[in-house]
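Just one protein chain is left out here, and the rest sit where they should.
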Amino acid sequence: MLVEKAVALSAILFVLGTLGALTRRNLIVILMSIELMLNAVNLALVAFSRQWGDLAGHVFVLMVIVVAAAEVAVGLGIVIALFRNRESVNVEDSSLLKW
Amino acid sequence: MIDFLFYVFAALAVAGALGMLLNTRNAVAGALSLVGTMVALGAIYVLLEAYLVGVLQILVYAGAIVVLFLFVVMLLNLRQDEFSPERLRITKIVSVVIGALVGIELLVLLPAALGPAAVLPEGFGGYRMVGAALFTDWVLAFEVTSLLLLAAMVGAVILAKRRID
Amino acid sequence: MILGVIIKLLFIVLVVAGLFLPLITWVERKQSAVMQDRIGANRADVFGLRLIGLLHPAADVLKLLSKEDVVPAGANRVLHQLAPAMALVPAIVTLAVIPFGGTYTLGDTTFSLVVADIDWGMLFVLAVGSLATYGAVMAGWSSNSNWGLLGSMRASAQMISYEVTMGLSLVGLFMCFGTLKLTEMAALQDQTFRLFGFLQHVFGIVVPGFLDWVRLPMWGLFLQPLGFILFLTCIMAENKRPPFDAPEGESEIIAGYHMEYSGMRFGLFYTAEFLEVPVIGAIVASLFLGGWTIPWLSTGDIVGGVGSVFGHGFATGVAIVLHVTSFLLKVVIMIWFQMALRWTLPRFRYDQVMDLCWKMILPISIANVFVTGALILFLEREA
Partner (left out) sequence: MVDAQTFALLRWIVLLPLLAAAVHGISLAWLRRPLSRWATIILSCGAPILSFVLAFAALLKLATLPADHRYLTDTLFTWMGAGSFSADAAFLFDPLSAVMTLVVTGVGSLIHVYSVGYMDDDHREDRGFQRFFCFLNLFLFSMLALVLADNLVLMFLGWEGVGLCSYLLIGFWYADRWNAYCGSKAFIVNRIGDFGFLIGIFLLFWALAEVDAATVSFRELAAALPKIAEQTVTLPGWLGWLPGAPTWKLTTLIGLCFFLGAAGKSAQIPLYVWLPDAMAGPTPVSALIHAATMVTAGVYMVCRMSFLYAEAPGASAVIAWTGVLTAVLAAVIAIAQTDIKKVLAYSTVSQLGYMFLAAGCGAYSAAIFHVVTHAFFKALLFLGSGAVILAMHHEQDTDKMGGLRAQIPWTHRWFGIGVLAIAGIPPFSGFFSKDEILLSAHLAHGVPGYEALYALALATAGLTAFYMFRLHYRTFAGEFRGTSEQRAHVHEPVQWILTPLALLGALSFLGGWLGPSAAFTSWLGVDPAQSNSFANFLAPALHGIHHEVSHATEWALAALALAVSGAGILLATWLYVWRPELPARIRAAIGGLHRLVANKFYVDELYDALFVRPLVAVSEGLLYRTIDAGLIDGVAVNGSARLVRGFATGVLRQLQSGYAQAYLVVMLIGTILVAVMVMR
C-alpha cells in the first residue's frame, strides 16, 4: 500500500533529520536537517490526509511550509549575525546567551 | 507503475537526505543534495494526490528555501576548513541511539494510526478544494500565519542588516 | 496515445530546439546590427553562398563543440559539469504544459495540442522556473572563482526575488480566468467581450446598440494590462538577459557565474538563455495573447464555416494549422519584442534590479490583485 510506504519513508527521513540535527556542528547544516524533519512531518501529514480523505492535512502542510520559510529567514539571519561576531558557524562556539 | 515511481523517488529522497547528512566536506553540496530530497518529496506528494502541496513543495522548498541556504553559504563564503570532519563524541553515540529509538517508535506508531482508507472525492488535493478549505475552515489559522510571516520578515531584516554605528 | 505524446514532443523539440534556437541567434545578431546600423554577421559561407548569415549558427555550434572543455583547478567537478544541464532542463520542461493548439475531435478521438495537460499547469511553470536558479548557483559556486561566486549570488537573489513578484503579478489573471489550467485559459481567450460593456456595468451608462459590435478578444492582455507589463518584466528578469543581466555583467564581474566555462558547456548556458526567449514568448502568448486562438475567429466559426463546405475532418485540419500558426506568430512577435528590448535598454545596476522588484513591482502587483478582486466582485454582483 502506498500510504504505509509513505509513512515509513517519512519516519526514515525524520530519523535522518534528527541525526543531522544532533550530530552535525555546522549551524547551517543543522538548520537544513531541521528542514528535513519538517518535510518528513509534511509527508506523514499528506499520507494521513490521503488515507482519511481529510484536507486538514494539506492545510497543515501549507502552514508548516510557511513556518519553515519564516524559520529559515530568521534562522539564517541569526547565522549571519553570528558569523559577523564570531567568525564561525560552529554551534559549539555560540553557547553563551550574550557576549 | 505508481509503486515503481514511488520507489524511485523514495530512493532519491533518502539518498539526498543521506547526502546532506554525511557530506561533512562542504555545505553547498549538502544543500544541493537536499534539493534532490525536496523535489523527490514533491513528486511523492503528487503521487499521493496532493497536487497543490507537491507544487508548493517544489516552489517554496526547492525554489526558495534551499536557494536561501546556498545564498547564505556563499555570502559567508565558508572555506573548506569550516567543514572539517568533526571529532567523534559521546553525544554522537547518544544521538544515534535516540535517533534509532525515534525511528522505531515512528515506525510502530504511525502505521498503527492509519486505519482504513477513505474514498477520495473528485478533485481532492487540487488547488480548488485545498483553497476552499484554507479560506473557509482554516481562515483564522491562515491569517495568523500571515502575521507570523510579517514578524519573521521584520526579524530577519533587523538581524541581517549591519549595525551602523 | 503514446504516439500522440511522441508527436507532440517531436514538435516541441524540432520547432523550438531545432528551428527557433538557431534562428534566434541569427535574429539576435541581425536585429542588433539593424538597430546599430551595421550589416551584421554575413561572413560564413558554403561554396560562396552566404544566405545573409544564416549559416553562422551552424558555425557557432561547430566552433563550440571543437573547443576544449576546461574545468578550473579546485573546482567541484561533479557540480561543475552538472550545472549547464540544470540551467537548460527547466526551460525545456516548461514547454511540456504549454498548449500550442486547441482541443479537437477527429472521428471519435478527442485530443488537445499540449504535451501534458495538467490541471495546475501554471503552477507547474512557476515551480519549474524556480528550479532554474540552481544552474546559475551551482555553476558559480562550483567553479571556485570569486567572480563566479559573485555572479551566482546575484543570480540566486535576483531570481528568488522575481519569482515572488512573478507569481503575484499573475494572481489577478488567475482570478479573471478562474483556473490554472493553461489549455482552459487559452480556450477562454477564444471568446470576445464588448469593449464598452464596462461602461454599462461600472457606470451604469447605457451604450447605444451599435457599439455592442465593438468587441475585443478576451485576452489576458486586455483583462490585465497592468499584470501583463509586470509579468513580462518579471519573467524577463528571470531570464537574466539584458537589461537584467547583472549576474553576468561583463563590465563588472567579467561573465558572472559562467565565466569559468568554455566550449559546449558554455554553449549550453548560452542555449538555455536563448531557449528561454521563445519559452517566455510561449508563456506570455498563452497567458496574455490568447495562446493559439485567433482574434474574432473562434474555433467554432472555423470548424463550422469550413466544415460546412469541405467536411469536418478537413475543417479540423485547417483549424489546427491556423491555430498553430497563430500561436507561433505570437511567439515570434514576443521574441522580436524581447530582442528589441534587449538592444534598447542599458543594463540596470544590481541594486536597481532589486529595488525595481521589491519597491515597484511587488506593491503594484499587490494593489493590482486587490483592484481586480474588487472589480470582479462588483461585476459579479451586477451580473
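In order of appearance the chains are A, B and C, and numbering begins at 1 in each one.
Heads up, the rule we're going with is that a contact is a pair of C-beta atoms (placed from the backbone, for glycine too) under 8 Å apart; a residue touches a chain by one contact, two chains touch by 3 or more.
Fair warning: this is a prediction, and the values are worked out from it, not measured in the lab.
Enquirer: Shown chains touched by the missing chain?
Expert: So, taking every chain into account, the missing one touches A, B.
Enquirer: Could you tell me which of B:L101, B:A118, B:A132 or B:I158 touches the chain that is not displayed?
Expert: For the chain that is not drawn, the touching residue is B:L101.
Enquirer: Pick out which of A:A21, A:L55 or A:V89 touches the chain that's been left out of the picture.
Expert: A:A21
Enquirer: Considering the whole complex, not just the chains shown, which residues of chain B touch the missing one?
Expert: The missing chain touches chain B at positions 91, 94-95, 98, 101-102, 105, 108-109.
Enquirer: Give me the chain A residues in contact with the hidden chain, please.
Expert: Residue positions of chain A that touch the missing chain: 18, 21-22, 30, 91-92, 95-97.
Assume only the chains that are shown with their structure count from here on.
Enquirer: Quick one: chain A and chain B, Cα centre-to-centre, how many Å?
Expert: 6
Enquirer: For chain A versus chain C, what separation do you get between their C-alpha means, in angstrom?
Expert: The computed centroid separation for chain A versus chain C comes out at 35 Å.
Enquirer: For chain A, give me the residues that contact two or more of the other chains.
Expert: In chain A, nothing touches at least two other chains.
Enquirer: If a residue has to touch 2 or more other chains to count, which residues of chain B qualify?
Expert: Expected reply: 52, 56, 64, 68, 75.
Enquirer: Using the touch definition up top, name the residues of chain B that touch chain C in the complex.
Expert: 26, 28-29, 32, 35, 39, 42, 51-52, 55-56, 58-59, 62-64, 67-68, 70-71, 74-75, 77, 126-127
Enquirer: Per the contact definition, I'd like the list of chain C residues that touch chain B in the complex.
Expert: Touch list, chain C to chain B: 76, 79, 119-120, 123-124, 126-128, 130-131, 133-134, 137-138, 140-142, 149, 152-153, 156-157, 159-160, 163, 167, 180.
Enquirer: For a test of understanding, state which residues of chain B touch chain A in their complex under the given definition.
Expert: 2-3, 6, 10, 13-14, 17-18, 20-21, 24, 27, 30-31, 34, 37-38, 41, 44-45, 47-50, 52-53, 56-57, 60-61, 64-66, 68-69, 72-73, 75-76, 78, 82-83, 86, 91-92, 94-96, 98-100, 102-103, 106-107, 110-111, 113-115, 117-121, 124-125, 129-130, 133-134, 137-138, 141, 145, 148-149, 151-153, 155-160, 162
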